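Working notes, beginning with the structure itself.
Here the complex is missing a single protein chain, while all its other protein chains stay put.
Moving on to chain A:
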């Protein structure tokens, strides 16, 4: 009889020993003699892969289906022997980027995405849940078995009504143990030297225990392998266990090999122990052959034990999963049974400890901290030691993870064998494989692809493996499996969309991987990577190129003092560690930091890496960014800027277009404004000039009126002269007013025009007849040149005549004296009909030739004595000619004086004719 206290005592003594080893390991590490810095210890710690599943479950599976237990070990063996470069690459990436978990890895790879990190953490926790329950189940079962010594009856019920409580106690005990191991303090590097040493020790213990049982079975019960296998071969039922391809055939083997290959990389605890806890890449060179060797050795006796158990308990008196324990028990080998129990305990605890640490790191860094920071619960700038908060979060998550495992055990594990439960976890972990493997080889892999792929793969896993396991144990109606939800046959979780003929695992893997890889690849191909994704992608894929010279994806360009940095880091990792880390950095760089000194980018990167170890790379970046004053200019930032720029280019092109238009408009406005000002000034001038022009005749009219009125005695001759002045100036006034009104009408477009086809020769002749009197008076010679067959012009006859009269009057006014001569010439030119009126006067100086058509323009040289015009005549002429569609100008004429010409288009009818 084995007393409870003996078993419990031995168990706790063993755990105490483990703790002592861990403690010693930590102490050694602090003193610089790390136990983990040893390739053998490193390799042994990787053997955490072999859990209760291996220790108990493999035998169980072998007993049921022979060699089917093997692919689970062939996969990892292949990965280590053939693809160790994957490990080296991942390890290098993690070291360079201070990545501390699989969630951190995937998050960092895909643009430091917080959401992705959180998703991975959730999948990892839920996916590991069955695995932990498997360990709890094995410990509880083996514990109960041992208590019932020497009975070997299967099932937990054998242990009586306390069986479930045993499992809960085991769960809580393991939680405490994991908390003590993994979360005594926050280590910036997430290296747990002591734990690694303890795990390595456990690997030795479980291997020895298993070998001891194997040797006992093979050589104690039987006479060696030959004897045992011959006996088994004699039993037909057992002989088929010795060949490959039992139930599922080769297909299942391939599935299992692929699955285990993915699992050895993607299981959170394997990632943690192999990658995060790795202190030297070269250790992998040992692990490459040593780990497969370990797997080989621990599997040597699986078949012998299974066969032996089957032969012994051919009636199924004992649970095949527990043959390792029950065989010594039935042969009354109490010490060996106890050793086997301890071996099983080793296998289970090592898995639980590492998984709990790895998962709690993820939950803390990738789930809880981002949420707290996002919600503003953790303020970076405020004081306070966050490392305590981190520890609390991690400890709580460990406890919750263990309780989840326990919960799953209560819900589902009872009805499954150890291996089946383990495979559910494998399938969950395998969901990470596309994102990880794709992430380190394919720069084009995009965050959205990874996100959607993971989410869909995980949902498929839940639907085809997790939920059915609940249904199997009665927590969901069994019809969920048999008829599908809502009796929709296509949704049957084991035959989704009518896919049948696969075993449950292969079926689940098919759908989850199809969805996962499919959406990962397609969405990656379709979506546009953010620059941070692109730079992270390049850093991951080309990690070996990037890490030769430097170790950082970016440089901090802002300023922050050494003291600020150290304070920030110490708040997350504790001040002693922070101080030590900073001192070490200083020593390594052969320098001394003064506290007030501005930290260089190297130290900032170092601090970021330290923080990344404690709170994840994405969060660390935010933390450092929040205390660094000034802009952050890093390669990724530059890429981001470039990307934003490139996105902005389109926009900016449009904007540029707009701004050009705007500038144009502004210029136009400016011009319009200038024009307005000009016009305003012109209007002012115009009004002032009109006023002047009106007042001048008015002045003389009034003056002479008053003179005549006040001086009745003015001589007749003078009186007549005065009266004629009054009359002339009144006329002038009237004419001026008429012209001003005319001009105003024309300018405002309100002039009435009677446009018709007019024969220019007739108009010119009529005009000259009208002007004949004036010409005679002034004794001016007229030369009229009117060619035959002139084309008709389409004009207002009266206005046309007005222009002619005006020009001829001017010519008469300014022509040479005493022999005045003017010439009126009509000619057909390219632009239509051209009329020229010239005189033999002084002409118009070139400088004034444009302005002469302005209103009230008066040439400076104009003699006072010359009879004054209104100053509007030429302006009106220009308005009229412009209205006719022609132009008017002045130049030097053949007669030596001014030559005023205008051209007007000929009538359309004329052109058609």
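A few notes on this one:
Operating definition for what follows: contacts are C-beta pairs under 8 Å (C-beta built on N, C-alpha and C of every residue); 3 or more make two chains touch, one makes a residue touch a chain; residues count from 1.
Just so we're on the same page, contacts and distances are computed from a predicted model.
Hidden from the displayed complex is a chain whose UniProt protein name, among "Response regulator receiver domain-containing protein", "ABC transporter permease", "Cytochrome bc1 complex cytochrome b subunit" or "Hydrogenase-4 component F homolog", is "Response regulator receiver domain-containing protein". Checked against the full complex, the one of A:4, A:591, A:670 or A:711 touching the unshown chain is A:711. Residue in contact with the omitted chain (choice from A:226, A:317, A:589 or A:699): A:699. Touch with the chain omitted from the figure is made, among A:104, A:608, A:729 or A:796, by A:729. Residues of chain A in contact with the chain left out of this view: 688, 691-693, 695-704, 706-707, 710-711, 722, 725, 728-729, 860, 862, 864-865.
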